[in-house]
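All protein chains but one are shown in place.
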Amino acid sequence: MSSLSATIQNVFNEPGCGKNANKSEAERKKGCTKQLQPGGAAGGCAFDGAKVALQPLADVAHLVHGPIACEGNSWDNRGAASSGSQLWRTGFTTDINETDVVFGGEKRLYKAIKEIIEKYDPPAVFVYQTCVPAMTGDDINAVCKAASAKFGKPCIPVNSPGFVGPKNLGNKLAGEALLDHVIGTVEPEVTTPYDLNIIGEYNLSGELWQVKPLFDELGIRISACISGDGRYKDVASSHRARAAMMVCSKAMINVARKMEERYGIPFFEGSFYGIQDSSDSLREIARLLVERGAPADLLDRTEAVIAREEAKAWAAIEPFKQRLTGKKVLLITGGVKSWSVVAALQEAGMELVGTSVKKSTKEDKERIKELMGQDAHMIDDMAPREMYKMLKDAKADIMLSGGKSQFVALKAAMPWLDINQERSHAFMGYIGMVKLVAEIDKAIYNPMWAQLRKRAPWETASNTWQAKAIAQANAEAAALAADPVAAEAARRAKKICHCKSVDLGTIEDAIKAHALNDVAGVRTHTNASGGCGACAGRVEDILARVSAPAELLQAAE
Amino acid sequence: MSSLSATIQNVFNEPGCGKNANKSEAERKKGCTKQLQPGGAAGGCAFDGAKVALQPLADVAHLVHGPIACEGNSWDNRGAASSGSQLWRTGFTTDINETDVVFGGEKRLYKAIKEIIEKYDPPAVFVYQTCVPAMTGDDINAVCKAASAKFGKPCIPVNSPGFVGPKNLGNKLAGEALLDHVIGTVEPEVTTPYDLNIIGEYNLSGELWQVKPLFDELGIRISACISGDGRYKDVASSHRARAAMMVCSKAMINVARKMEERYGIPFFEGSFYGIQDSSDSLREIARLLVERGAPADLLDRTEAVIAREEAKAWAAIEPFKQRLTGKKVLLITGGVKSWSVVAALQEAGMELVGTSVKKSTKEDKERIKELMGQDAHMIDDMAPREMYKMLKDAKADIMLSGGKSQFVALKAAMPWLDINQERSHAFMGYIGMVKLVAEIDKAIYNPMWAQLRKRAPWETASNTWQAKAIAQANAEAAALAADPVAAEAARRAKKICHCKSVDLGTIEDAIKAHALNDVAGVRTHTNASGGCGACAGRVEDILARVSAPAELLQAAE
Amino acid sequence: MAKVTIGKKACAVNPLKMSQPIGGAFAFLGLRGAMPLLHGSQGCTSFGLTLFVRHFKEAVPMQTTAMSEVATVLGGYENVEQAILNIHKRQKPEIIGICSTGVTETKGDDVDGYIRLIREKHPELASYPLVYVSTPDFKDAFQDGWDKTVAKMVEVLVDKPTSTRRDPARVNVLPGCHLTPGDIEELRTIIEDFGLEPSFLPDIGGSLDGHIPDEFTPTTIGGIGLEEIAMMGSASWTIAIGAQMKRAAEAMQVRTGVPYRLFERLCGLLPNDELMTFLSEISGRPVPAKYRRQRGQLADAMLDAHFHIGGRRLAIGAEPDLLFDVSSMLHEMGAQVAVAVTTTQSPLLERMPCDEVLIGDLEDLENLAKARDCALMMTHSHGRQAASRLKIPFYRIGFPMFDRLGAGHLLTVGYRGTRDLIFALANLIIADREDNHQPTPDTWLDPWAEAQQAPSPDSAVVAPLH
Partner (left out) sequence: MAKVTIGKKACAVNPLKMSQPIGGAFAFLGLRGAMPLLHGSQGCTSFGLTLFVRHFKEAVPMQTTAMSEVATVLGGYENVEQAILNIHKRQKPEIIGICSTGVTETKGDDVDGYIRLIREKHPELASYPLVYVSTPDFKDAFQDGWDKTVAKMVEVLVDKPTSTRRDPARVNVLPGCHLTPGDIEELRTIIEDFGLEPSFLPDIGGSLDGHIPDEFTPTTIGGIGLEEIAMMGSASWTIAIGAQMKRAAEAMQVRTGVPYRLFERLCGLLPNDELMTFLSEISGRPVPAKYRRQRGQLADAMLDAHFHIGGRRLAIGAEPDLLFDVSSMLHEMGAQVAVAVTTTQSPLLERMPCDEVLIGDLEDLENLAKARDCALMMTHSHGRQAASRLKIPFYRIGFPMFDRLGAGHLLTVGYRGTRDLIFALANLIIADREDNHQPTPDTWLDPWAEAQQAPSPDSAVVAPLH
């Protein structure tokens, strides 16, 4: 087993991963590499994930070993912010050619490292492996080792070629590279009882700086942020921090957990999206630091800051209430954001008419129900046309989502706000949440929408494309309503597991036929949830709905 | 006689003016106000001239008392440069309305001065009179006096409403305002034996700074530049300078002469256009300063600087020789520039195929002949179409002129370089002349011209507009050649005096009929040269040609 | 409804306004073979001439009656007569357009009377096209000079129709002075694409679009010809663009009975929808596919750009029609027109999409933009100093634009023109953010101060629409 395979296996065993907790030992070994469906996949590869996770390390050179596609098509495309060195925004690639493919590219890679060190003298060079040299057998670990020795400068191999899996696997492989080659390699010059690591935060749009002034006020020192506005030396010496916050994305849970294992740094999962979450995170940080020896007054000081900031935030949101009360928000995002921002929106008077749960965990869903009630409209994946109909039916006033769905909303003349990675606004901490509310206000009240919803002069009421889309959807619905067989077929055709392309009917049939009562059983019989595992929640819902009544039915019979 | 009339009369009496020297006492009293021809005039008014002359004074507020046209249509349109305050670029105007016209605008003017002083606190406010308030009788002298007293800040009336005459009269009226109200009102804090005034230089494109480093090197101090990059205090205390250079434009000869009269400051007319002129001017400055008490070594030091700079300039021009030798230049400009730049162009190998003499003095013409030979092609005013034909006939490679004729040259796809006021390049001193040669090289060798001279696809060789223009001109010439009567009529129809619209035939007839032998006689009989006097030179040429042979003829008979 | 404020200062600082005689002269520049003649001292003409030359980068014909002090006092008959005779003899224009100035209006020259006398005295001028407009400098502004002049052209140059039959394909267009030659060309193409034949009065698109002329001529090159103007009474419709043109459109209706439709704006989605609908109705033709696509492109541009333009506070200084057009479009994109400064009265002022409109100058624009923390300034080239002092991006609109090339080709009308303007503004804002507003560790040091500056939810400007 190659070292890469071992690393991947290692990542699969991650006990800190909520998804893994649902799997048997054997299943865990199969790994969580999403088995992507040819012709039906989207999203980045493992290389992309590794680069995304590490690139915000601002002062190192990130060298991509591969053909031009991997770096040439993607460099300098992230909105992370650095307070100093901009070297991270420099694109370095070996841009391998046919000769390198045939005869191997290790020599070119070595020379490339040399050139970089000579010209840019970074504190370290991160070398990213990609598919083609992985296939031709270029050993980047060996090259990095030789280069480190020769040039006296850490050269860090990041073994995460695209084809080993999806982006989130790449995030974790990046973490492994840090654990193996960086963290703990340098001793810090000073340490304090207030030293904190932040893991999995990329400082997009500089939003860490929305929170950092509060840390500064409390005397909490960020030993290392991995990796937003990060510096090589800080990360290398981050093993002496007293506590860590793992930002909820889970992208680097392996880093947090292994640092706890190896260096005894306790961590918690937290978020600075939303007022309550911000307060919770501050509290948790203070608690962990005090537990690890910081003076106990930190707790009180933290509470005082929280009280002040919450009061200011709610006061700042207050004036928007009158304008936003009753406005309906559709939230299409992932993980914690599906509920963490809800409280602030509700406080500003808004109503959540739906939230996506495609990437949500069970706990996420519980929180949603808690906040939005049992009737919370939880949305799985949906096609653009369906989304449009949903927007119209739900009479939403605005959609908050990531860039992927923006064009659907915008082309439908719906106010839309980016709350995912590509956004140019910073929404973290207390001020960030106020900014979010203000931006929603701005988007909803933009007079443009009224114009864009008007018909073009050549359109009659019935031939607008919106009308046509709605009419088509309605016609389909009517046809289904009139034809129960077709309706049932359509219901059963709903895709549950996207990785393995398993539909609802197949799962229902399997549950009934084999009297299944857990996800593992469904997986065995239908292959559903055999990919990324994200649909496990959906399968559980089906199990709850189908198997229980089936038993009742049997009992009744 | 109003004070304005007196001032104008005063200006007419200017003994320093070369043109005046040609006039009788009575004629001089008639003044040199160009009697403009309705429907046939061009150029600015006296107000324009006054503003142009004073506006480069950078730290004062220039307030225009009049309707919006005078300032609103013209502000911030000059390329003078300031090394500090930019207040001179701020447009101030009373923008008088109908009420002010009916009831008088003095109150508004007074308030305007007050507002300016309160908001901008300039060292002085210059108040420009314009036609409308001059007609309605607003007394700006009185207002300025009252305001000066009230606000303890010099308010300088510049009495030069547009309708009193052309731009060049305005220049001189501006000078009178300085003489009456500014110069000599403040004593300088320090004086040195090297203090020099520069008069009539506007620092367009910052070109004074092309020469100033040489002054600095020689220890020569510019007490005041009137008015380029000028400061109120410097001008007010400029009466203590040891010598003055009057820049050849003659715009402010009255200032130079009266400062000599009043304060004993000797002056010379000089120019920094051209290498020889630059050297001559430096020499003259040194000579005057030494005469006034500066240590004599200044002369040697000046010669050393001149020798060094000339050598560098000629060396810098040298490499252009190969490329520019034989290139033909047409020079359409006024005054000294018609010959002062010629030497440098010739040194770079270029050939002057024509130079305009419309505004040239007799001495200017002598210099031209000296430089270009007796056959020098001296050009009077010409119509655009004629200019085009001339360009073609002379096979010129480039035209140097002011902005006015640029469109003719450019539309004819002729390289053209602005050497007048609107230019963005600085051409003063030694480096300026090299820059001029370099710019000529750049213009001539621009590959664009070849393209622009090509025919459009829909044009045949004979239907290009250029061909048509040439053909028309040729046809006219041929028609005239075939018809001696018409040719003679055309020859005689040539306008000699533009102010009074007198043609060649009329003048010839008068000379012959009355056996005239001087300009005054011609003026008496034909009114020619009764306006601005610029055509006196042309009339002299005609006298030389017509009257002499006539006498010879008589003698021969 | 905007509050209209008239500046109270005795001293205008950094004028926004230009004088009405040159607005009138500008209108004459849109006639073929014309020579504008300002009745005043020579500076009145030379300043105006310089403005036009620097804006269009073209030789521009314009003459003066060259009034001297004495002539001004005695009255300008002789100067007017001599000027007309000289111009008629030398430049041989097809028409001379005469505008008065402050000097001659102060004296009270009766130029209409002069012209009658001149025609009597010089039979060769009896029916020579001479159009005179009274345009004192000390009243009104550039835009007023244009609109008065066009109305006068209609009254003097358009023949009364001899029959009631109208040509259904012919359309008169009376464009405001805020349209560029590029705008005129765009409108010409649009109207022609509906199979209609437009006559533009004036037609600066034909005369000042910066082409290389076929010959040297001392008068205007291109522009609408007198015979075409004379025939305008036989058109089926008049389209007037900008509220300023109502006067001329009504003059046309009174004189010829041709009905008119006034388009106050042609920048923005809905105004162009209205234009398309109108052209489709009067031509009986469907809207060409080209414009259907362009509408989609504009809508898409609005969506792309609203993230950047929405919520921005803008300071705009322009003459009333241009101010209304551009600020309405930007308001409709969610921008806040926080400062609006204009030059002269107009029925539009109260309908400006902002709280207050000030008849003022660029000092006002600058001070208000600073006080109200505006993110972008739009005005003519003279705003450059103010924008640079405030360190905010600057977009040049209106006349004059002397410090950049291509003024004549700027486009704001039509779906395409609106689209390009929106992109240009959004890109300016994006560039400014990149250059000057990147987040730093200090950005949120005092976050609640920044929160105060967030677009006030109480702003009367951004009213809810649903």
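Going in written order, the chains are labelled A, B and C, and every chain counts its residues from 1.
The definition used in the following text is that contacts are C-beta pairs under 8 Å (C-beta built on N, C-alpha and C of every residue); 3 or more make two chains touch, one makes a residue touch a chain.
Nothing here was measured: the structure is a model prediction, and the numbers come from that model.
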Practice problem: Please identify which of the visible chains the hidden chain touches across the whole complex. | Solution: A, B, C
Exercise. Pick out which of B:78, B:233, B:323 or B:495 touches the chain that's been left out of the picture.
Key: B:323
Quiz prompt | Given B:107, B:362 or B:454, the one touching the chain that is not displayed | solution = B:454
Quiz item: Given the contact definition stated above, which residue among C:89, C:116 or C:293 touches the chain not shown here?
Solution: C:293
Self-check item: Sole residue of B:8, B:46, B:60 or B:81 that reaches the chain not shown, by the stated touch rule
Solution: B:81
Self-check item: Missing-partner contacts on chain C, residue numbers
Solution: 57-58, 189, 209-213, 290, 293, 296-297, 299-301, 304-305, 308, 384, 403-406, 409, 419-420, 423, 426-427, 430-431, 434
Quiz item: Tell me, which residues in chain B touch the chain that this view leaves out?
Solution: 81, 83, 205-207, 209-210, 212-213, 312, 316, 319-320, 322-323, 397, 410-411, 424, 426, 429-431, 434-435, 438, 441-443, 445-452, 454, 456-458
Exercise. List the residues of chain A that touch the chain left out of this view.
Key: 33, 35-48, 63, 66-77, 86, 89-98, 100-101, 108-116, 119, 131-132, 134-136, 161-166, 383-385, 388, 403, 407-408, 411, 465, 468-469, 501
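Here, only the chains that are shown with their structure count from here on.
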Self-check item: Of all other chains, the one whose Cα centre sits farthest from chain B
Solution: A
Exercise. Round to the nearest whole Å and give the separation of the Cα centres of chain B and chain C.
Key: 35
Self-check item: Chain centre separation in whole Å, for chain C relative to chain A (CA means)
Solution: 53
Quiz item: So what's the Cα centroid distance for chain A and chain B, whole Å?
Solution: 72
Practice problem: Two or more other chains in contact with one residue: find those residues in chain C. | Solution: none
Quiz prompt | chain A residues counted as touching two or more neighbouring chains | solution = none
